[in-house]
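Every protein chain except one is present and positioned as in the full complex.
What follows is subunit A.
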């Protein structure tokens, strides 16, 4: 947008709304005709099919197509710009080559040579070369403001299809997923002319992805098919529109009205809602492990009974996860693992099958035994105590997260059975988050996010490495909110990071798992559902539980691009 447009638009809008509302009352019978009749979807079998996506954005949308920016619009990554490889986190699989066709490390893990794909063009017609890849990584390296991943590699294009990334330290194998799978490649011929790559909103994005920007307004934007996309005949859907909705009510109403074709919202009573609606289907892809985060380390300043590993183990065994799933998870939650990995996807990474999954029901006898052995004795009011300290802990969650609030209430009852008192509190997101980062909490309900690839390194490094923690009161921005510190675990994670041999990595992770399943700084509850709803009237080929070709959620960067180029017009 130029300087002029927003101002004139504003005046026009104001005038329009003025006219609008003045006339409003007289016009209650106004016949706009667009309401509720599925303005979003074109007729089935239409060659120019277009779909509407709700990716969770609320309120006014602000334009930002800068793939380096943390506030970039979500389709910037994966739909407009592409990475070198794509990692499917929905199932066990090898990385899919996109802009690269191969990548190889040297022996000491300091150099990564990438072979780039031939025959790819940018959406402005210029050819894509290894030079663009080198430019992207060098831009990152010399612009710390954009370097959110901390990638320190310098790059050099040796010819048009080969680029060598040189890392400052050897054994940089674990940078691979970040570099190959999590970095959008930008065109050198465009970005070398951008004066300030930090604050540009990149209003006319030039990418290699399956779609390009067609139009943008602060309430909706449209991407259109990239005619020169490098896979012949893809994508098949002509246009993709993204909209913004404020509430889950609005989302479910729009879904039923056929105005939205793809969205990911937890809608209570989904099955009843969809009864008799043949076009709408949903898929549940649990991926984020809901866990009780504990401030576990008294040495770093944590206070409370949860600093005793026995208390954490007792909580682990005393939870009736089946009941929790029914009462709080809507029956959609998946079974988690004490190793904090995903039991289905990560079977190969879980060393001891005994640690594969959490128990379904409660084992009250075992929990009681653990507490008895640790010296927690039953008190008069039914709550245990040890040396005058009552076994009572606060657990915080965010007000408005209704499923987590019911989790807390149910767990309070379940844990009371073994003499543990839980005091649920609800906080604003800001405060809840601040407490976790600074360690000023006893227990907190949160979930374990997705890593850059399915390698357990990304979970273990962030959640368990002592370097990613901090004293209570200081910010643990690395992610180890539990303040967990265990030299054995630290050594094993570091050792796993310094090899590209998966068997050796697995051996190291086995050490980590052996420690964490007894220490339990994060007590896993279940894998929270990720419900994604589709409308099959216009297009088919959405990801399903039988065909997890990509993570289905409409908010997932990178995977969006894969889904959008796989779906096909129906009929």
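The working rule: a contact is a pair of C-beta atoms (placed from the backbone, for glycine too) under 8 Å apart; a residue touches a chain by one contact, two chains touch by 3 or more; residues count from 1.
In the analysis below, contacts and distances are computed from a predicted model.
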Per UniProt record, name of the chain withheld from view ["ABC transporter permease", "Hydrogenase expression/formation protein HypE", "Glycine/D-amino acid oxidase (Deaminating)" or "Ferrous iron transport protein B"]: "ABC transporter permease"
Absent-chain contact - pick from A:190, A:257 or A:298: A:257
Residue among A:102, A:144 or A:473 that touches the chain left out of view: A:144
Option touching the unshown chain, where A:96, A:158, A:192 or A:217 are the choices: A:217
Residues from subunit A at the interface with the omitted partner, ascending: 6-7, 9-10, 12-25, 27-28, 30, 32, 34-37, 39-40, 52, 58-60, 62-64, 69-71, 144-150, 178, 182, 198-201, 215, 217-220, 241, 243-247, 249-250, 253-254, 256-257, 259, 428-431, 433-435, 437, 449-452, 458, 462, 468, 475, 477-479, 555-557
